[in-house]
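Note that one protein chain is taken out, while the other chains of the complex remain in position.
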Amino acid sequence: MPARRAERTARLLAVLLVLGLPLGLLLARLISDRSSPVVEIHARMPHDGGFLPGEIQAVAGEPLRLRLVSDDVLHGFAVGQTDFPEIDLYPGQTVETTLVFDQPGRYTYVCTRWCGPDHWRMRGVIDVRPAAGETALPPAADPPLYLELGLDLDAPHPARVTPASRPAAVTGIELPGRYRSQDYLRAASPAQVWEALRSDPVTHGMDDEQVWGLVAGLWQESTTPQRLEQGRELYARSCAACHGETGTGDGVFASQHARDAERSDHAGAVEGHASPGGAVDGHAIEAPADFTDPENMLGAAPALLHGKIVRGGMGTGMPYWGTVFSDDQIWMLVEYLWTFQFDLEEGK
Amino acid sequence: MNLPLQSVSPERRRKFAGLVVLAIVALAVLALPLPLPSAPPADRHFHLQASSFAYQPAVLHVNRGDRVTIEIEAQDVVHGLYLDGYDLQVTAEPGRTAALSFTADRSGSFRFRCPVTCGPLHPFMIGQLKVGPNTLLWKGLALAALAALAGVWSLRR
Partner (left out) sequence: MTKLDLLRFPLIKTLLRSRWPQFLVRLLALAGFVLAVLAGLLGTPVGSRSFAIVFVWILCWALLMLAAVPLFGRGWCSVCPIPMPGEWAQQGALLGPLQTMTARWRLGRPWPRRLRGIWMQNAAFVLVALFSARVLTTPLVSALVLGAFLLVALVTSLIFERRAFCRYLCPVGGFIGLYSQLAPLELRVRNTAVCASHREKTCYNGSLEGPYAGYGCPWGAFPGGLVRNTSCGLCMECLRTCPHDNIALNLRLPGADLEQRRGRGLDEAYKGLIMLGSALAYSAVMLGPWGALKAAAFAVGSLPWLGYALGFLTLVLGVLPGLFLLAAAAGQRLAGRPLDRRSLKQAFAQNAVALVPLGLAAWAAFSLAFAASSLTYIPVALSDPFGWGWDLFGGAGVGWTPLMSGAVPPLQVIVLAGGILWAARSAVDVQGGRAALPVIGFCLLAGAGLLWLLVG
């Protein structure tokens, strides 16, 4: 081939390969994005931005195409109070998913794999507008039980009596029906139920520890081993990192919170109790609650615990889960928390 | 086809034979097991704290035959442990301490690494499990000394 023609061919190839190849690849991506719009969400550790973007718009009934990728460590993606499957986001591995929301409303998406002490802050919002032509708003959710009962979530709740040893659930004893009603058991703390049972003639002849056994038995019967197993799973995934795998408030991130408490200006903060009104800058953080402390736990009604999980915001680092877990999920979690106080039969 | 190749001299052939002998001796040194006394197998528990990008403690010592349980407590993000040579793996998330149980039937020094990408230095998040005396290291040192001697001897006039 004559030198000039060879040179021209060589130059053409050079441009094609060196410029064309990368440009072609980038163009391919742009075009595929243009043809069907996709929302790209980057997951980063919270101090680097968390979910980017943190707010997404969607329309009820229309598919929302998401492209998710983690930019640093293992994250996860789930939309609270929906049935959409949880997605693990391994670093650098892009995952595409399409969500369709039936009901308009504000949905919270969360990170589901611990990515640092501020992992629980890693949330975003999907604002789902009603479909064109529809104006119906979704039915309002029932208010949480603690509001109906008028419980003060921030007040201390010490138990007036506590058992000498950890009670094992005793079932099979005939008790008046009112003790078994869900409304009653959810609204009363174990200490209150113990006092009611103690003064009831049906426990005449039993000693105090046996009455505690009855209380534990009532708590056992208000749940099932399968629910306890699900509660255990929820606890392990969402709570253990701060509250500890043994529930003693010594999780891997607990020391972080305690350190912040030492540094904070609110010297009145007492471990395990709320410091009402003390959080001027929102950082009066204390150590996470110890679920194995009978005085603290047995004076709390399940509805109180349910409320704390729903609302958070006690001036501590406890997040709110109301928009993330379904109501039933929170009840299962509460039912599981009693296993730190009572010996209950759990599913495997 | 005429190749400008000179014939191999007898001296070269002798040298080649020497090399073959050397290779055989070297392989023998490497492959033959050393009859070392071993302690009775015991149960060993280790609790590792895994954070980006190190294990604490990072070096574990056991005897051959020990029944080893390693617990990994992740301190910041999802970590885990993959054990070289044994090909065992486990993932640990903050709040869920993971455990790996096995019998240390292979002696030597084995690296364990983090199997879940946990940040930039992830490929270098490494610890070591030392099972019994590190026979490979001793053999390697012996082989190195042998190699040096062989190198010197091979040019003897």
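General remarks:
Note that the chains take the letters A and B in the order they are written out, and that residue 1 is the start of every chain.
Here is the rule we go by: contacts are C-beta pairs under 8 Å (C-beta built on N, C-alpha and C of every residue); 3 or more make two chains touch, one makes a residue touch a chain.
All values reported here derive from a predicted model rather than from experimental measurement.
Annotation: of A:A3, A:A132 or A:A164, A:A3 touches the absent chain (contact as defined above). Among the residues A:I56, A:V69, A:A187 or A:M318, only A:V69 touches the chain that is left out of the figure.
For subunit A, the residues in touch with the chain missing from this view are 3-4, 6-7, 10-11, 13-14, 17-18, 21-22, 25-26, 29, 67, 69-72, 91-96.
Where subunit B meets the omitted chain, the residues involved are 1, 3-6, 8, 22, 26, 30, 53-56, 58-59, 82, 84-85, 87, 106, 108-111, 113, 115, 117, 120-128, 134, 136-137, 139-141, 143-152, 154-155.
Basically, only the chains that are shown with their structure count from here on.
With centres taken as mean Cα positions, subunit B sits 43 Å from subunit A. Every residue of subunit A that touches subunit B in the complex is listed here, in rising order: 45, 72-74, 90-92, 113-117, 119, 236-237, 239-242, 245, 251-253.
The touching residues of subunit B, when paired with subunit A in their complex, are 73-78, 93-97, 116-119.
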